[in-house]
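One structure is given below, encoded as structure tokens.
The complex is shown incomplete by one protein chain, all other protein chains being positioned as in the whole.
Chains here go by letter, A, B and C, matching the order in which they are written, and residues are numbered from 1 within each.
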Amino acid sequence: MKYSYFPGCTLKNKAQDLDHYARISAEALGFELEEISEWQCCGGVYPLGTDEIATKLASVRALNDAKEKGQELVTLCSACHHVIKRVNDDMKNVDDIRTRANNYMALDEPYEGETNVLHYLEVLRDIVGFDELKKKVTNPLKGKKIGAYYGCLLLRPGKIMAFDDPENPKILEDFIRAIGAEPVIYPYRNECCGGYISLKEEEMSKNMCRKIEESASGFGADMLITACPLCMYNLNKNNGGNLPVYYFTELLAEALGLKEEVKEQ
Amino acid sequence: MSIEKNEEFRPKIVAFCCNWCSYAGADLAGSSRMSYSADVKIIRVPCSCRVNPMFILRAFERGADGVIMCGCHPGDCHYTSGNFYARRRMTLLFSMLDYIGVESGRTRVEWVSAAEGAKFSQTMHEFVDKITSLGKNVRLEDLRCRNL
Amino acid sequence: MKTEKNRAELIKEISGVNPLKCMKCGKCSASCPSYNEMDIKPHQFVSYVINEDIESLVNSKSLWKCLSCFACVERCPRDVKPGKLIDAARQIVVRERDNTYLSPDEVPELLDPETPQQLLVSAFRRYRR
Partner (left out) sequence: MQRIGVFVCHCGTNIAATVDVKKVVEMAQHEPGVVHAEDYAYMCSEAGQELIHKAIKEKKLTGLVVCSCSPRMHETTFRNAAEKAGLNPYMVEIANIREHCSWIHKDIGEATEKAVILMRAAIAKVNLDAPLKPGESKVTKRALVIGGGIAGIQTALDIAEAGYPVDIVEKTPSIGGRMSQLDKTFPTLDCSSCILTPKMGEVNAHPLINIYTYSEVESVAGFVGDFTVEIRKKARSVDMDKCTGCGLCQEKCPSKKSLSEFNRGLSTRSAIYTPFAQAVPNVPVIDREACIKFKTGKCGICSKVCQAGAIDYDQTDEIVTEKYGAIVVATGFDMIKLDKYDEYAYSQSKDVITSLELERIMNAAGPTGGHLERLSDGKDPKEIVFIQCVGSRCADDRGKSYCSKICCMYTAKHAMLIRDKYPDTNVTVFYIDVRTPGKNFDEFYRRAVEDYGVNYIKGQVGKVIPQPNGKLLVQGADLLDSKQILKEADMVVLAAAIEPNPDVRKIATMLTASIDTNNFLTEAHAKLRPVESPTAGIFLSGVCQGPKDIPETVSQAGAAAVKAIGLLAKDKLLTNPCTAHSDELMCNGCSQCANVCPYGAITYEDREVNDHGIRERRRIAVVNDALCQGCGACTVTCPSGAMDLQGFSNRQILAEVDAICR
């Protein structure tokens, strides 16, 4: 199975290893991520304004590219996923945005939201299957108590993201079980860490990160995993420092016994 | 994308409403003061299954620009199954109208319950807008019937 | 110069929100992680738009404290979605004025070696035109 893949800015630069973990794991699990040629940055923030068109075009280009290849579009970074999935929803359901975006794009055939956008985790859950993943794990992360940190972007708005129950998600917990570790459920896993504002309002962000850390370690977690590179950076920087935060692909590669391979590269 | 509107044009629209749900829904729209265009005129029938396709053709023949039929929601028919018959008949009629080149927007079926005054008003708004954008029905009107 | 009425209408248009649907339950304010940092509270946004006091809204600190975490959007029982309103107000500011909340000159000193691109990209998109 081959998917169009949108890596996004961070995974292409600062966090290249996380991208490598994802690709090599995908290979081991029987699917391939084909990077979209000349993808452009999604902008990191979904433009909420109903009259924002230009800021949505980068996403439309990626979506259309996948459509032309007849592939589903897979994302890894939560922010890219959020932006692209929502823009796709606009292209499918909001007449005005669809018309105007297509006017800009001047494609041979207008793009009308045909591409299916999947997060890497959704591929693991719905295509590979967590049971199947479990079978392929060679190095189960036994004894690790991991708290899943979802943040905001993957889950909300629940109706559009249609990713999991926005108030009581379980996909990351199921993932943690599949790689042989023990999930720790704690209530702050879908509360914002303040990633956006950490640039200008570090104190606010610290406050939020600490709440998340306290809650997770209170319930017995020894580490957190997340799907958002910004959350990972922010939590690592601004929580109290007692709880390391990992990107989920790193643990995936580790469980599949592929981590060293990436490191050697 | 703006559609050029002929300000002078006022469409003639006939709405068939079943007595038990849609007519009552229109009454509720009225008592709740939910306005819609005066171009819509309602004909009361006992059930949507009383609407003979002939009535709709006749309306077009006599110069109506749009015809809408409203009934109880599927499964909620006062006569148990009338709206199912109506739905099939209208599907056939509309596909025939489509075949002979009448714009599909000129006809519509909508299920409106007695409690859905807002839906009735909203539906009529939409329908009138649609017919206004389509303009005069020239294809089916029998000019010999025109009242001069 | 746009009148306050124009600007209120613009906010409604950009956000797609009808502030009259609000029933003042306060679930947005109860959900907001930035509540304590805000001078105008999430449940109050609607009143400023209804009362056409956009000047206060665009000068409020809240504009820059909102995280766009969509907790209020997700939980609002009335489909009002205050997060969208505040974002529209922020749009008005960045579209009307040159002075924005983040100047490129101040960026270098805010960076550390680990800062992901995503943070800069999103900060610029949120704070600037």
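The criterion applied here is as follows: contacts are C-beta pairs under 8 Å (C-beta built on N, C-alpha and C of every residue); 3 or more make two chains touch, one makes a residue touch a chain.
Bear in mind the structure is a predicted one, so any value in this text is a computation, not a measurement.
Although it is not drawn, the missing chain touches A, B, C when the whole complex is taken into account. Contact between subunit C and the absent chain runs through residues 21, 23-32, 35-36, 41, 43, 71, 75-79. The chain not displayed touches subunit A at residues 165, 167-168, 185-188, 215, 218-220.
On the side of subunit B, the interface with the absent chain consists of residues 12, 14, 20-21, 23-24, 26-27, 29-31, 33-36, 38, 41-47, 49-55, 58-59, 62-64, 72, 75-82, 85, 89, 113-116, 121, 147, using the contact rule stated above.
In this text, only the chains that are shown with their structure count from here on.
In terms of their C-alpha centroids, the spacing between subunit A and subunit B amounts to 48 Å. With centres taken as mean Cα positions, subunit C sits 44 Å from subunit B. Across the assembly, subunit A contributes no residue in contact with two or more other chains. Across the complex, subunit C meets subunit A through its residues 13-16, 33-34, 37, 64-65, 67-71, 73-74, 83-84, 87-88, 91, 101-102, 110, 112, 114-123, 125-127. Per the touch definition, subunit A reaches subunit C in the complex via residues 8-10, 13-15, 41, 43-45, 47-52, 55, 77, 79, 151-152, 155-158, 166-167, 191-192, 194-201, 204, 208, 229-230, 233-234, 236-237.
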